[in-house]
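A single protein chain has been omitted from the complex, and every remaining protein chain is retained in its original position.
Then we have subunit A:
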Amino acid sequence: MKRVLILTGSVAAIALGGAVAQDQQLTIVSWGGAYSNSQIKAYHEPYTEKTGVKIVNEDKSANALAGIRAQVEADNVTWDVVDMLQADAQRACDEGLLEIIDHDEWLAPAPDGTPASEDFVEGQLGDCYVPQILYATMFAYNTEAFPDGEPQTIEDIWDVEKFPGTRALQQIPQKNLEWALIADGVPDDEVYEVLATPEGQDRAFAKLDEIKDHVIWWSEGAQPPQMLADKEAVIATAYNGRIFNAQVNEDQPFEIIWDRQMLESDGWVVPVGNEDKMELIRDYLYFATDTQRLADQAKYISYGPARTSSAPLVGTFEDTDIDMKPHMPTNPENLETAVNFDVQFWTDYGDALEERFNAWVAG
């Protein structure tokens, strides 16, 4: 893919006779797999075609924060634009690792002239952060494993008698602890209150203990669909777009449990230390986050665009007749029992809970 991009890049550059663009190159860090693919098709390829700038992809977003910290500390920043989770972006921004973004100056207004700061979904823009998509993390299962009765709710996940088999969970405390509390009977809107207390944390870990022997762990978004397909796991938490990709592109018999899905945004940040390339970086960001581009991405993966103005432009999957709307995590039907993921809670309690979680997993 990389080579194809470079090739199209240089061909386009020669065609345009753009002597400046020819040796220009952006290194963009993202999550890999189906997700990177949707960005390549919706953002990178059109941008290369338009400007001739080469785009190099690195699939390192799972370690974005640690990576940016190390690069900035060593004063050797090689990443130009990084795709990152909102909570991590806030931390990195506080630590001075990221460029501060003036949203209305850096980003394109909506087609009707609404400034960017008002066009993005409320509460998602950050000082150093431009969201692209809203994605859900939720449970999914392989229907072949449950011929007589399929799991429907979070409680079913914990019912290993009725729904036997291995569960694949993401190896982070985020979301797993929330779901554990909900499965233990904590009302959805009190989850974070309970999780802030030592007793609540004990309770969540005790609930996870119940299924620990039935759990294998994943860390990259591409793993859970693979584990479900190989039947290494029969139920897995996953990003909804990855499951969609397996359903549509690979004809896998997977089903999503939308119950208690957790909605988060994912977006771009710019590490400090690339001052000499800033013009190019800003040009790319302006292009890649405009209304049309965000709507285009939804053609390739079932994530909701982070701009309000993009929503009406979302159509069908890769110009087939598969309507994207029912697959979107933002579809009202899928949102019915959604739990609000609390970014602020995790900036405060992330360190302590991650440490405890890692000790719990390895112990």
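Everything that follows uses one rule, which is that contacts are C-beta pairs under 8 Å (C-beta built on N, C-alpha and C of every residue); 3 or more make two chains touch, one makes a residue touch a chain; residues count from 1.
Operating definition for what follows: contacts and distances are computed from a predicted model.
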Can you tell which of "Phosphoribosylformylglycinamidine synthase subunit PurQ", "Cation acetate symporter", "Cytochrome c oxidase accessory protein CcoG" or "ABC transporter permease" UniProt lists for the chain that's not drawn? "ABC transporter permease"
Subunit A residues touching the chain left out here are 62-63, 65-66, 69-70, 85, 87-88, 91, 93-96, 164, 166, 172, 202, 205, 216-217, 230-232, 344, 347-352, 354-356, 358-363
